[in-house]
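With one protein chain held back, the other chains of the complex are shown just where they sit.
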Amino acid sequence: MFVQLLYLSCGALLMTAVLIVWRRPLTAIVKVLAVQGMALAALAGVLAARGHDAELAAIAAGVLALRGVALPLLLRRALAAGPAATGQSRETRPLVNVAASLLATAALVLLAYAVSGPLTALAPSPAAHAIPVGIAVMLTGFFVLVTRRRALSQLAGFLLMDNGITATGFLTGAGTGLVVELGVSLDVLLAVLVLQVLTSRMREAFGDTDLDELRELHD
Amino acid sequence: MNRVGIAGGVIQVLLVTGGAPLLAGVMRQVRARLEGRAGPGVGQPWRDLRKLLRKEPVTPAGTSELYRVAPLVLVATTAVAAAVAPFVTAASAIGPAADLFAVAALLAMGTATLALAAIDTGTPFGGMGASREVTIMALAEPTLLVSVFALSVRAGSTGLAAIVGATLHDPARVLSPGSLLAAVALGVVTIAETGRLPVDNPATHLELTMVHEAMTLEYAGPDLALVELASAMRLCVFLGLLASLFAPWGIAVSAAPLALAVGAAAFAVKVGLLGAGLAAAEVFMAKLRLFRVPELLAGSFLLALLAVTASWFLAA
Amino acid sequence: MNLAAYGLSAAATIALAAAIAALVVPARWRPAVSGTGTALAGLAGLVGGAAAAGGQSFAVALPGVLPLSGVSLAADPLSGVFMAVTGGVAVSVGIYAIGYARHTGTGPVPAAVLPLFAASMLGVLAAASVPTLLACWELMALASLLLVLTEHRRRPEVAEAGRWYAVMTHLGFACILAGLMIFAAHAGGDSFAALRAGAGRLAPAAWGTVFVLTLAGFGSKAGMVPLHAWLPRAHPEAPSHVSALMSAAMVNLGVYGIIRVDFGLLGGGGARGWWLLVLALGAVSAVYGILQAAMCGDLKRLLGYSTSENMGLVLIGVGAAGLFAASGQRLLAGLALAAALLHVANHAAFKTLLFLSAGSVLRGTGIRDLDALGGLRAPMPVTTAAFGWGALAASALPPGTAFVSEWLLVQALIHGFPGGGTAAAVVLPTAVAAVALTAGLAVATFVKAFGIGFLARPRSDGAARAVESPVSMLAGMGLAGAACAVLALAPGLVLPAIARAVSATGLAGEPPPTGGGLLTLRLAGVAGAVSPMLLTIALLAVMLAAAAGLRAVPGRRARRAARLWDCGAGPLTARMEYTATSFAEPLQRVFDDVVAPETDIDVSHHDEARYLVAAVEYRSRVPDRIEHRLYRPVLAAVGAWGTAGRRLAPGSVHRYLGYGFCAVTVLLIVLAVTR
Partner (left out) sequence: MLSLWRAIRAAGRIAEPSPPRPGPGLAAGALGGSVQVRHVDAGSCNGCEVEIGAAFGPVYDAERYGARLVASPRHADVLLVTGVVTRNMAEPLRRTYDAVPAPKRVVAVGDCARDCGVLAGAYGVAGAAGDIVPVDAGVPGCPPRPEAIVAALRELTGR
């Protein structure tokens, strides 16, 4: 039962990662990020309930509050203030076209499965078997971070990566300490706020947040 | 090849043939209601078919026998697929004659035949529809087979009966990530292969946006009736496969008349619900540009691949 | 001497006799003599091969026939299967050649070489020692080269294709030679028995070298990407019956070599990585080949690429078999190998049929370009039916032949999944996806080839003036078509022989991997069954029932002929039809990044105002990208070396003598040092 719930939340993590690569509208990406935060919280919660681990439960609550609710809300506001207002509410032309990046994601997932054998072998437990999921989400996030143009979808990639790392931490059983968790989440928070300010300023300046056009700021 | 199989197979073919137009009627009715219209009623597709059967068949100049036989082939492939698939009973009618791959290949066979017939007319629209339909089918094939792969990993066989039996034996399996991902992937394939929104708009009148419709522009009378019946049956078969593979409850395991009746009723209810849901979802969708369709299929392929790997690494 | 031996010796004698006869008889009789000889030789080979596949094996050593080491021949079920396939192809090709050559006219040399080509292929299969194998291989290569060059006087592009073919095939020969020599040197003996015995003594490094060299050599003959470049060039330019013989029989020998040497003699062991390489190359060949075929507008070039695709599928099977054998799953290894062998037989049957009917189209219309064909069903009904049946067989749809073998292949891949560990869990799904994409694209390709090429209305005068071919050609196609039907509906007939061949490699599962009688194909050990025959019967039954139902409708009306619906405007002309290019356009867009099509648009303006467009010219072609990216640089480098080397030869005799002197002295010094 526990195992099934655990794996279901892992499946949700994977699914949401795929959707972030797949969908173009930034609002949809933000929604998916919220769902992924909840899935991550569920993962932590299941592990906590299984190990009767109070600290982990607290972390789960924190994850839910931060990644499931707070960050998405902030992102939505950044979106409403920034791109959406100027009508760039879609990831129009990523560096790698969407179909190709989906196939690349497939390759990344296979890679994750291939490399995480040793990690799983360390402590073969149901949770350890799901480690590849965490790594796959992380790699996917990295890929999104690299190949997207819009500042906000790049932030989405960063969050994806972060979720992947956290999930891997939970699954290895090492567990990211409460402090670490809070720290990471907080600097993500900071990043979002900075982005929000930046986008609004940039919109006033250029009316666009296409990062390629920032190159012109050199000279 | 046993009594259950024979009885079930016959019932399934009759059920799909008779029920498919009703399914289409239900879907149109749901759509009409959501658009604030009254709708022609569930029986309308049957009225259309009855009328078409009485109209005069037309042979356009310069078409060959293939053009006349194609509707028959289309209906035959779909009907045989309906006979071997585990809809009412898990025991297939023609013994171990076909598994999930055979079903997929049969449906592809129907598509290819209709495409050839469309090319045979020599009209530009026919060629256009054929080219698009075949392209979409070719791109949907990997998703289809890989998600079949994912399902068969759980059952240890690609036999339909085996897969359904395994799920019946251990219902919790349906809630494993592998099976859920496979379900989504197969859902996308169903939409692509049966020409529903957002891949193709079954109600369009613009030739330039057509995929399936463009291939049938020359058919009239009984030929057209067969083509439309076949495409309705095709949708019914795909939805039925989804239903039986992921919610196989109610499928008869014995030849008792009661069990078969229950199986038939369960099948009708499941497919009806799926169809209504699909029609309702279509109201919220717009058609994709033809060259966005590959993105959709690539995504579904990724999901299918995830399903396979998940069913291996996350074997609950 | 048993039936197999008799068959082979008969084949050799008939071929020689026919070759000599074809040289001496008057030109009027030449086609008949050469064709009949080929057919009879093929028949003998078929009988002998069937006997060998049936379990009669033999081995003879004829010392003194060849200098240094004599000729040693043998036949076991494995070579028997391939012999039967080769013979069968030769039979229908020979019969077809009678009419075809009479149409095109044939010189004495090609007529004499045709039967020798068939015999040399049988010789390769019967070879039981390295020298014999190499000798027959070279003979086969030369024979096929001569046949490719048949029409080089009429068409210059033939000469270029021949050049490509000559270079590639001899590079391949060099690889095989080097590989087998290294193998023999380490194993201490050049007979296959000695090689098999000595395979254990090979160091991993040597093992790998031999594996890679032989894989490259045999793979290039099998049209394996990236060594396929000769195939889509040579096949279209050769006369069609020669294309059929090459594409349906000769490429199989590449697969035979890989199975025989790398599987049987090298003992298949070694690291799984090597077999992963084979599987990956197979997958790439399959997808790339069918992709190029789908874009291709030249009927015979399309078939050539499709050969590359099918050999890719076979290599996927071989690679999977090696993978399973290396990880101890003998039963599945047997299954995968059986799938590969069955696909070899199926491909031979339908590719013969397709190439022969393509040749019949070429004869009737003089056109290979699909864009200019069309509307052939009325003037050439039999050819159209033949090509249609072949296209159905090639596109892996029931009741086609390829469906059965690809079904077996996928079954093997799927059932290897659970036991294979992480590597299998990553590789096998990808392989299944590759097979699936190949199957889907194959459907698109052959719908295009058959629909655009044969149906609709003629798009050129040549197509409009098409005439049906003579009886002998149709008979050749008929035989191939019948073979397709048998293989498609009753694969149970050939599976026992294939099972014997599989166990003859000494690797795969001892129990026959498949069973279930003629009708049903039931896998032993793993659950899975399919029955093409029953499916076909059911299809026909439902079609008849539906037709009867239509007749029974009360108040039905008579069928009326009407003009095409042209939207009320003027009549539709042939220029409005979809062509092969426009049919493939969506796929070309989807795979834009893979195939990298070249398109250029010239817009010419009026002299008065450059706002008025006089004409827009659009050109688009799909080049073989691998050829561009891989071969052109190599060729350029070779050219540069050649020009550089010219400086060594200024034409002074003293310089040349000096080269010789330096060489000798250096050699002596080296000997002195190493001593």
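Each chain carries a letter (A, B and C) given by its place in the written order, and its residues are counted from 1.
Criterion: a residue touches a chain if its C-beta (ideal position, glycine included) is under 8 Å from a C-beta of that chain, and two chains touch if they have at least 3 such contacts.
Quick caveat, the model's predicted, so the values are computed rather than measured.
**Q** Going by the touch rule at the top, give the shown chains the omitted chain contacts.
**A** B, C
**Q** Using the touch definition from the top, which of C:Arg465, C:Arg560, C:Arg610 or C:Arg655 touches the missing chain?
**A** Only one of C:Arg465, C:Arg560, C:Arg610 or C:Arg655 touches the chain omitted from view, namely C:Arg560.
**Q** With the full complex in mind, choose from B:Tyr67, B:Phe101, B:Phe149 or B:Tyr219 the residue touching the hidden chain.
**A** The missing chain is touched by B:Tyr219.
**Q** For the chain that's not shown, point to the residue among B:Asp48, B:Asp99, B:Glu282 or B:Glu295 touching it.
**A** Considering the complete complex, B:Asp48 is the one touching the chain left out.
**Q** In the full complex, which bits of chain C touch the chain not displayed? Write them out.
**A** On the chain C side, contact with the omitted chain comes from 557, 560, 562-563, 565-569.
**Q** Please identify, in ascending order, the residues of chain B that touch the omitted chain?
**A** 32-41, 44, 47-48, 50-51, 54-58, 204-207, 210, 213, 217-221, 224, 283-284
Going forward, only the chains that are shown with their structure count from here on.
**Q** Out of every possible chain pairing, name the one holding the most C-beta contact pairs.
**A** After tallying contacts for each pair, the winner is B-C.
**Q** Going by C-alpha centres, which chain would you call the most central?
**A** Closest chain centre to the overall C-alpha centroid: C.
**Q** Measuring centre to centre with CA averages, how many angstrom lie between chain B and chain C?
**A** Distance between chain centres: 35 Å.
**Q** With chain centres taken as the means of their Cα atoms, state the distance from chain A to chain C in Å.
**A** The computed centroid separation for chain A versus chain C comes out at 49 Å.
**Q** Scan chain B for residues touching two or more other chains and write them down.
**A** Chain B, residues with two or more chain partners: 294, 301, 305, 309, 313.
**Q** Which residues of chain A are in contact with two or more other chains?
**A** Where chain A meets two or more other chains at a single residue, that happens at 99, 110, 113.
**Q** Sort out for me which residues of chain B touch chain A in the complex.
**A** 172, 175-178, 180-181, 184, 294-295, 298-299, 301-303, 305-306, 309-310, 313-316
**Q** Applying the document's contact rule, which stretches of chain B touch chain C when the two form their complex?
**A** Result: residues 53-62, 64, 66, 69, 72-73, 75-77, 79-80, 83, 94-99, 101-102, 105-106, 108-109, 112, 115-116, 119-124, 126-128, 130-132, 134-135, 137-142, 144-146, 149, 152-153, 156-159, 162, 217-218, 221-222, 226, 290-291, 294, 301, 305, 308-309, 312-313 of chain B touch chain C.
**Q** Going by the contact rule at the top, pick out the chain A residues touching chain C in the complex.
**A** 99-100, 110, 113-114, 117
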